[in-house]
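With one protein chain withheld, the remaining protein chains of the complex are depicted in position.
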Amino acid sequence: MTMKTELRSPVSQRPHIIPSVKDRKGIGAEVAIELNGEKLHVQMGKTILEVCRENNVHIPTLCYHEDLCIAGNCRMCVVEVEGMRTLQAACAFPITGPVKIKTFSNKVRKARKHILDLMLSEHYGECYSCVRNNNCELQSLAKEYGVDGYEFGHVCESRFEVDRSSYAVVRDMDKCILCRRCVRTCIDLQEVGVLEAIDRGYDARIGTFMDKPLADVICINCGQCINRCPTGALHANDPSDEIWKAIEDPSKHVVIQTAPSPRAAIGEEFGLPPGRSMTGQLNTAIRRIGFDRVFDTNFSADLTIMEEGTELLNRLRKAIVEKDESVSLPQFTSCSPGWVKFIEHFYPEHLSYLSTAKSPQQMFGAVIKTFYANEQGIDPKDIVTVAVMPCSAKKFECNRPEMNSSGYKDVDYGLTTRELAKMIREAGLVLPDLPKSNFDEPFGEASGAGLIFGATGGVMEAALRTVYELVTGRPVPFEGLNINPCRGMEGIKEASVKLENCTDQFSFLEGVELKFLVAHGTANAKTVMEMFNRGELAGYHFIEIMGCPGGCIGGGGQPIPTSEEIRKLRAKAIYEEEASLPVRKSHENPRIKYIYEKFLSDGPCGKLSHKLLHTHYVKRGKFIT
Amino acid sequence: MNTAFEKQDRTGPVLFRTYEKGSGLKKALSMERNDILDELRESKLKGRGGAGFPTSTKWMIVAAASDSKKYVICNADEGEPGTFKDRVLLTEYPELVFEGMVIAGYTIGADEGIVYLRGEYFYMLSFLEKFLEDMRSNGLLGKNILGKDGFNFDISIRLGSGAYVCGEETALIESLEGYRGEPRNRPPFPVNTGFMGHPTIVNNVETLASVPHLIMNGGAWFCEMGTDKSTGSKLFSVSGDCDSPGVYELPWGTTIKELLKIVGAENAKAVQVGGASGICFGKKDFSRSLAYEDAATGGSIMIFNESRNMLHVLKSFMEFFVEESCGQCTPCRIGNVKLLEGVEMIERGEFTFEYIEKLKDLGRTMQVASKCGLGQTSPNPFISILENFKDEIFNPREVNEAV
Partner (left out) sequence: MFVHEKNAVSDFIGDLTRKYGRQRSSLLPILQEIQHKYNYVSDFAQQEVARNLDIHPVEVYSVISFYAFLYDKPRGRNIVRFCKTIVCELAGARAVAEAVKRELGIGFGETTKDGKITLEYANCIGMCDKSPAMLVNERVYSGLDPEQACKIIREIK
């Protein structure tokens, strides 16, 4: 498999990799250094920062981020290396000899203090009125270095207008410290290329193409930049005020759905370590806040599997039985709104390969404003649907004009994990201390298949469990239903499963080896699409793509900070919770059976579900007007 | 009035000696590569751009690298205020520069040379292109140069687009690669990971131009001039308040006083050595010698007489740095603005000595914590002018007219 090896960033911003010495006894494999007077043996080629972290020596950083390549431009991490006239950036300095390093000499501390003072002199705004108050890297460094005043003055007026044009991301460049993490995120990690450094010198700033508002450029709203911003310069567009209003309005019936990923991560907002699932406590908190109903997005995830799986089987039938060559295969998943906008912009010619199924969020909205409204006897115009998502792109998705098949906006507000945590704090609740409670009926039960949607590979795993069983009548041939090739943090994963002894209805699939591919993060998505363009994906049937690294658990609405370690822990929490659930296949969810009996009676991909649960896409292209 | 090409009669110990076109290259190609490196090492030639890194070390590292592709880059992004020696070399002695590049290519095993010419020197482009064409037709460039089997080398010229910081070698490489001219982290150095990731030597125009003479006359001859640590001669771009501004070739170790006498500026009050990023010396320091170990310089000498307002000079320099900083690292991006603000405060008379001291302290942090040479040297004029001319600036006996 051709993997993405070449980064697009300037060479300067790539880590300097010294080939590892194979023979560890050989000269140069290890080198003796001195770190603050302590003698150590370290591997050549590691940076000073890596060595310090391994040895529990704290080095302050701002532009450094584990997910990104090295920049070395904030200069916070400078250390003294004996024999060198200037201080060296610990993050960028590879150890290649027996160096002596001092990490907190007077010279170093003074330099760091000066750098902080300079940043603060240009940092407009006050901490108490900032979304990142108490979770700001600049603020914590100011505390660490005892900043007690503005040594070099302070900007007294705003230099930039806050860009609120986007449904998802708000840019407040007055708070930007030009660490350029967002640039590296957008260009390298996600390959979207919205943000870059513009101008030079004192005028240097982070900007978009021709300084256009974010809504007018090719932003996919993934929000990965928000997750990596050390300050409050980037944050999500928060709708909580309007939600509070709706909650207090007695004429409104406010319904909330919670996605699996926020539940696995929201504990972090309340000081818990990553990887604690808070599903039950969250339900209680939401009820206490005053929402009328709390539903589980996993239910509509199951619904998505039914629709998307049936769609795949229909496409396969057309291709194999009817020999229809115009059928678009492989089928790409469409749950991730970041990915959907990515393909709309960058590969609009391939939109027919995208499943037409709406994402679980939108399906749920449509079902609530039709089936649920009818069953409960509530006028859908009085229903306000809120979706708690790990995602900033969901805010854009729910505002897509075509998402109104019920006659009303399917979902009224997309709320991120961080914003829900804020609402919980505002309500005076301490989430970890709350008792657990269940979801509300009539969608009170969901399968584990819906739950694992949160991690990369989850949709594929869930779909396979259902598709395989529909086709063969037997469960997938993986131990404990755990389709391990789908799991893990590798950028692009692939696997296959052979369909044998098919039921009569699906006899045309007899002997077919179902090949699938899983990718997460749009940089990997780009690689997949380039493979597709080169014809390397012929013979593949189903491809899952999630816009964010790690899948939804690493979404742009999740608690800050993020790192691969954190994302792994969140995924682990999801898989653990899933393994303990009684129902683990979407088609076995009794509520799903019920809705297809009572409401969507012409079955998956039938006429009604096509109207309510499927959508169409827009050929956006790359041109910025 | 296109005066850049006026050929002047120049004399000097090394670069301005008479030179027969092609002779240095011919001799070099008859030598073993290691012998060339030995001559270089013996000559103790150091980089003429200002930083003074031993040229032989640079060449040796690249010569020893096993990469199949290597580059020779000539840094002709002469942007330091008050520097114009490269202009003279390129317009009057291009054979020295280009032959120096070919010799470098031969020595390190490169087949491609690039001249990064600053955008302001666009007017030289057609002249230089023509010169290269002539070299090609005379067999001094191209395939099997001067009949040397298997030695191919060609030179292309790339233009800058108006960015001082691109004179920093890694920024120059970034610019050549099509990026913003922002300096890279060092290490890795260009000799290991340079243009397109290949080992690259980046040498100043003057360094390369010295090479043919050095080959002709040997490293020992070169060492006879200058001081122990600064061998050979240096081109000084002299400008400002003097009778005869221009480019002078003088041996290293010449004192400021001697130089002032030569150029007719004996009534000078201040001399800025090394361009805007250099140090400003007052009369008490005129006995200091121009050499790497004393008053180091890339060649820019700006002279100011008694009538000049040094605070105004300083302000001009700081404005220059605020504009030309690449804006990448914090100390340089914001630090220079703070220093400029400090100068303006003094100008208005609204300052405290405490704050000025604080700014000098900030300047010292910039000198050690900035990412590249620009931010590391931009506080030099701030600190040196406020130190050396504090009487005049903080205790003016009479009101000086601005400039």
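Should a chain be cited, it is by its letter among A and B, assigned in written order, with residues numbered from 1 in that chain.
Everything that follows uses one rule, which is that contacts are C-beta pairs under 8 Å (C-beta built on N, C-alpha and C of every residue); 3 or more make two chains touch, one makes a residue touch a chain.
From a predicted model like this one, the values you see are computed outputs, not experimental measurements.
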Touch criterion as defined above, residue of B:19, B:59, B:93 or B:121 at the omitted chain: B:121
Residue among A:193, A:390, A:485 or A:521 touching the omitted chain: A:193
Per the touch definition above, residue among B:46, B:87, B:198 or B:338 touching the missing chain: B:87
Residue touching the undisplayed chain, where the options are B:302, B:329 or B:343: B:302
Given B:16, B:59 or B:164, the one touching the chain that is not displayed: B:164
Contact footprint on chain B, counting only the chain that is left out: 1-4, 78-84, 86-87, 118-123, 125, 158-164, 175-182, 196, 237-241, 245-247, 302, 304, 308, 313, 316-317, 320, 323-324, 326, 403
Touch residues of chain A, complete complex, unshown partner: 8, 187, 192-200, 207-210, 217, 622-624
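Please note the rule applied: only the chains that are shown with their structure count from here on.
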Whole-Å separation of chain centres (CA-atom averages), chain A against chain B: 49
Interfacial residue positions of chain A with respect to chain B in the complex: 10-12, 16, 70, 72-76, 78, 85-87, 89, 92-94, 96, 107, 110-111, 114-115, 118-119, 121-122, 151-153, 177-178, 197, 199-204
Chain A-touching residues of chain B, taken from the complex the two chains share: 163, 165, 170, 173-174, 177, 179-180, 182-185, 187-188, 193, 197, 322-331, 333-338, 341, 358, 361-362, 365, 367-371, 376
